[in-house]
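One structure is given here, and the rest of the page talks about it.
In this view, the complex is presented without one of its protein chains, the others remaining in place.
Take a look at subunit A:
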Amino acid sequence: MKLLYKLILVLVGGVCLHANAQMPHDAIYMNKNSLCIAATYSNSQWKEYWENNLKRENFNIGTHTTQSVMPMIAYGITKKLNLLAGVPYVWTKTSAGNLMSQKGIQDLSVFVKYNMVQTESGLSLHGVLGGSVPLTNYVKDFLPMSIGIGSKTLTTRLIAHYRHNSGFYITAHGSYFFRSNIKVDRDAYQADDRVYNTNEVRIPNATDVAARAGYYKKGIQAELFIDKNTCVGGDYIRRNDMPFPTNNMKSTGVGFYGKYQPKNIGFTIMARRVIDGENMGQATTLSAGFLYQINFKTKSAETAKQ
């Protein structure tokens, strides 16, 4: 009964809660055999966007909104090796114009995070390997309404982290995203200032770098971050044209991330604002998450006690 109640909590949390939760980019690990279930709701809006590098608005879009709910799990294979997986359900809309909303289950992403170096002084290094694959055949090139661009990705990430005994920490990480080509519904399209007579579209690879500083102790985490996401190559939105998956999308964002998890149940919030970019919207993203940690070991220990 108690378990059912908890399950309902998770589901309800899921409905009203995206995520950058305890994530493939932090230095936090689940204990061996403990499982964390999380659900994050995320709302990302932009009114202005960069057409190439021209900042503009579009009266035929108004405010563009992308929302998502992402159930996630994190599992401690060992205390130094964690597995993370998530699948968002995404839906888009605009406040003006007549572009049809898109919605659906997007891409499954799976990461493993490994604590490669841990020194006594609090300095640590972490490696992340991961990937994502679309779970549904959503329309990929109806931008900006598509729920994703449908590429399969492989990610490698290196995280450097220093945490002082007081709980204050700084983190820096950089990643490389290999992004596979995609197939679109059309058999010709324009990109790189030419027409390609094929339905296959080359998606540029991408990188990110970020710096984070915060405090983490006793279930409380508060963090400020700055990050920069950049495609490796790609083309630019032409004057007054629509975006396309081949675009070199770039954004620099600043934000706050907080987590409160006194015991098994925890909450996360995240806010990010894009301060500079190209070929994409100047989005403000807000997300809230709910998480529930199950420690199998403890439970079996408790059972044994009784």
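Some notes on this structure:
In this text, a residue touches a chain if its C-beta (ideal position, glycine included) is under 8 Å from a C-beta of that chain, and two chains touch if they have at least 3 such contacts; residues count from 1.
In this text, contacts and distances are computed from a predicted model.
The chain that is not shown carries the UniProt protein name "Phosphatase PAP2 family protein", picked from "Hydrogenase", "Cell division protein FtsX", "Phosphatase PAP2 family protein" or "Imelysin family protein". From the set A:Leu158, A:Ile265 or A:Ile294, the residue in touch with the chain omitted from the display is A:Leu158, counting the whole complex.
Interface note: of A:Leu129, A:Val209, A:Ala222 or A:Ala271, the residue touching the hidden chain in the full complex is A:Leu129.
Looking at A:Tyr114, A:Phe267 or A:Phe296, the residue that reaches the missing chain in the full complex is A:Tyr114. Annotation for subunit A: contacts to the undisplayed chain at residues 59-60, 96-101, 114, 116-117, 127, 129, 137, 139, 141-142, 145, 154, 156, 158, 176, 178, 180-181, 184-190, 193-198, 200-203, 205, 238-242, 244.
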